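Left out: one protein chain. Kept in place: all the others.
The chains carry the letters A and B, assigned in the order they are written, with residues numbered from 1 in each.
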Amino acid sequence: MGDHHHGPAKGLSRWLFTTNHKDIGTMYLWFSFAMFILGGTFAMIIRAELFQPGMQLVEPGFFNQMTTLHGLVMVFGAIMPSFVGLANWLIPMMIGAPDMALPRMNNWSFWILPPGFLMLASTLFMEGGAPAFGWTFYAPLSTTYAAPSVTFFIFAIHVLGISSIMGSINIIATIMNMRAPGMTYMKMPLFVWTWFITAFLLVAVMPVLAGAVTMMLMDIHFGTSFFSAAGGGDPVLFQHIFWFFGHPEVYIIILPAFGVVSQVIPAFSRKPLFGYASMVYATAAIAILSFVVWAHHMYTVGMPVAGELFFMYATMLIAVPTGVKVFNWVSTMWRGSLSFETPMLFSIGFLVLFTIGGFTGLMLSIAPADFQYHDTYFVVAHFHYVMVAGAVFSMTSAVYFWLPKWTGRMYNETMGKVHFWISFVGFNVTFFPQHFVGLAGMPRRVPDYALQFADFNMMSSIGAFVYGASQIMFLYNVIATIVSGEKVSDEQVWDGAEGLEWTLPTPAPYHTFEVPPKIEATPAHG
Amino acid sequence: MLRLSRNPGADTAIKLAAVACAMFAFVFVVMVPLYDVLCDALGINGKTSGVAYTAVPAVVDTSREVKIQFIATNNDGMPWEFRPQVTQLTVHPGAATDTIFYAANPTSLPMIAQAIPSVTPSRAAGYFHKTECFCFNQQPLEGLASTEMPLQFVVDQDLPKDIRTITLSYTLFDVTTMAGSTIAAR
Partner (left out) sequence: MSIKKSLMTAGATLSALPIAALAQNQVNMSPGVTRVGAEIYDLHMLIMIICIVIGIGVFGVMLYSIVYHRKSKGYVASQFHESTKVEIAWTVVPFLILIGMAVPATSTLLEVYDNDDAELDILVTGHQWKWRYEYLNAEGENVSFFSNLATPQEEIYNSEAKGEHYLLEVDEPLVIPVDTKVRFLITANDVIHSWWVPEIAVKRDAIPGFINEAWSKVDQEGIYRGQCTELCGSYHGFMPIVVHAVSQDEFQGWMSAKRADKDAQIAASSVDLSLDALMTEGESVYKTQCLACHGGQGEGGVGKAISGSAIAMGDLGVHLDVGIKGVAGTAMQAFGEQLTDVEMAAVITYQRNAFGNNTGDVVQPSDVAQHKQG
């Protein structure tokens, strides 16, 4: 590892060749923000087209490319890498490790991401256009009927998958091997726990996604018939494989968010997290259940009734551990000494909106009712409540919470609060009306709609523009903090925050915990 | 294999990489065959067996009648004329029944077709046995030629009592360009 006392290298090579978990974390975070802006741009095009009935801006085929790329970029480019970035920055600091277990692999797992997304984005300029089959890419629309760019899409998915798997392996290896002496599993902060479980999910299911796209590739180019009925295959098999990956994927996205909120809420409640052990068990229960509920995405494919009942009951069961988590967070706030700085606002925003998303999730789990909800805007509203208000709000909360520790500078609190309120209002104006149009019968992924959906769609679009614009304020606030924020000298930063990372100097030095900390002196968990 | 005392994570990483590779293989060697097994067992998608049923002739249950409907559909780009000779039959469970599907190739080129069967309700698929079916093989037809394709089936006496109608649908695919590879209908 060479001389531990030097700082970062200078210039571009610092970033290209770095094996430092903080540098890599920073790159992941910036990359994911860039993807968030790109995916957001696609969303703005979608909402602009849907502002009024009739086709105004884009052609239907291009609209489908936008919905597809919006989904892919947000899930694989924005949300997942952002949490990997957070894990890189925080896990070593939280468990008292000097770095990740496999620093060089860490470098690779980041640096294959940008070429992967470049490949995906380049499909926009290809003959026949970008993938236009939705982020769920159901066969045969994505095989026999796809534009030639689908091959690039498949390779891009492979690259992203490999990156994710390498990142997860690194996280597991770090947590299992690099904990400071005395840092037992049940003393780990909840963020580390949720990531630990998430990483196992990723290692288990990203290869399944790779398998699905490999089969597509073989069907398209090598004459196999995995998904084509003509050769004895079955397009529904694709859906089973995809959702066997896809449902755990949903929890891959939300579990680290649970972890963040479990750090932030106790800090600003000045009170330990309620039910730490049950939080860990609930997370594990959700992860295990996520493997046996996949077909609830496919209630309308015509499964035998016994299958429908099994998947319905299993899905409903997930409400139990999820409920435990929500109750625990509320109990953490109960009789605390609350203050409402920006990270806390975003975490409370998460809690409220994620709970609403959880309720609609429970409604969607009811198979007969799902026949009316399936593939409508009700579903769109549901998963944006858990993905945007869930994952993105908690990620935003995390950035505000740890930014002072990372940079040694304080963000502008007023601007942060304004950012929260505009986001919160903008988000709800965008997505709440989508419940209504969905229930009233508007299918998802349509570029145009009947007149009775016009008013709510206009509201939705206005909300989306507001929410989108508020992210510019976020970007400005972060850059302004880095460049000229008020210096924080207190290593604690937040008076209620607990955990090893807050015992480090502010800003966190390039190398930390080269000598393992003494755990006995620190509280069990934050 | 690799013992890097300098880096305790390497062992864990190798094990996990093996898990990831195993999961990739799992999709091909477990999920796909398992799906087929489950389809056969549960009749998912109304799939029926791709091989001729050869069980001993069963006793005919004349106390029950089951309505059998036939549907013929052409897939995209398939120009053949394709229809059942009778659209509906009433049979007794256990009785072997014959029927015929008519196909004609209106183009001037020889073509090869594959008929894919699907039964609904899917619960009935496991009780609908084909003793002879044109769907077991690809069907070549010269340009402008026509043919009558036979189907013989038996409805199992164990068919659940609440099933009184079974619909058998065939979708005809043009496999002229795929032919040559051995494709078994399922």
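Simple rule for what comes next: contacts are C-beta pairs under 8 Å (C-beta built on N, C-alpha and C of every residue); 3 or more make two chains touch, one makes a residue touch a chain.
Being a predicted model, the structure only gives us computed values, none of them experimental.
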Original post:
Of the residues A:Thr123, A:Thr174, A:Ser269 or A:Thr506, which one touches the chain left out of the display?
Top reply: A:Ser269
Original post:
Which is it among A:Val73, A:Ala130 or A:Ala229 that touches the chain not included here?
Top reply: A:Ala229
Original post:
Which listed residue, B:Gln69, B:Thr99, B:Thr131 or B:Gln157, touches the chain dropped from view?
Top reply: B:Gln69
Original post:
If you put the missing chain back, which residues of chain B would it touch?
Top reply: 45-47, 69, 71, 73-77, 79, 87-88, 106-108, 116, 118-121, 144, 162-165, 167, 169, 171, 173-174
Subject >> In chain A, positions touching the absent partner >> reply: 53-56, 59-61, 64, 132-134, 138, 140-141, 144-145, 229-230, 234-236, 269-278, 300-302, 305, 308-309, 312-313, 316-317, 319-320, 323-324, 326-327, 330-331, 333-340, 348, 351-352, 355-356, 359-360, 362-363, 366-369, 371-372, 374-376, 436, 439-441, 443-452, 454-456, 458-459
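By our rule, only the chains that are shown with their structure count from here on.
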Original post:
With chain centres defined as C-alpha means, what is the inter-centre distance between chain A and chain B in Å?
Top reply: 40
Original post:
What part of chain A is in contact with chain B in the complex they form?
Top reply: 100-102, 105, 165, 168-170, 172-174, 176-178, 203-208, 210-212, 215, 223, 225-226, 229-232, 234, 236-237, 240-241, 244, 302-307
Original post:
In the complex formed with chain A, which residues of chain B make contact?
Top reply: 7-10, 12-13, 16-17, 19-24, 26-28, 31-32, 35, 39, 42-47, 50, 75, 114, 116, 120, 122-123, 171, 173-175, 178, 181, 183-186
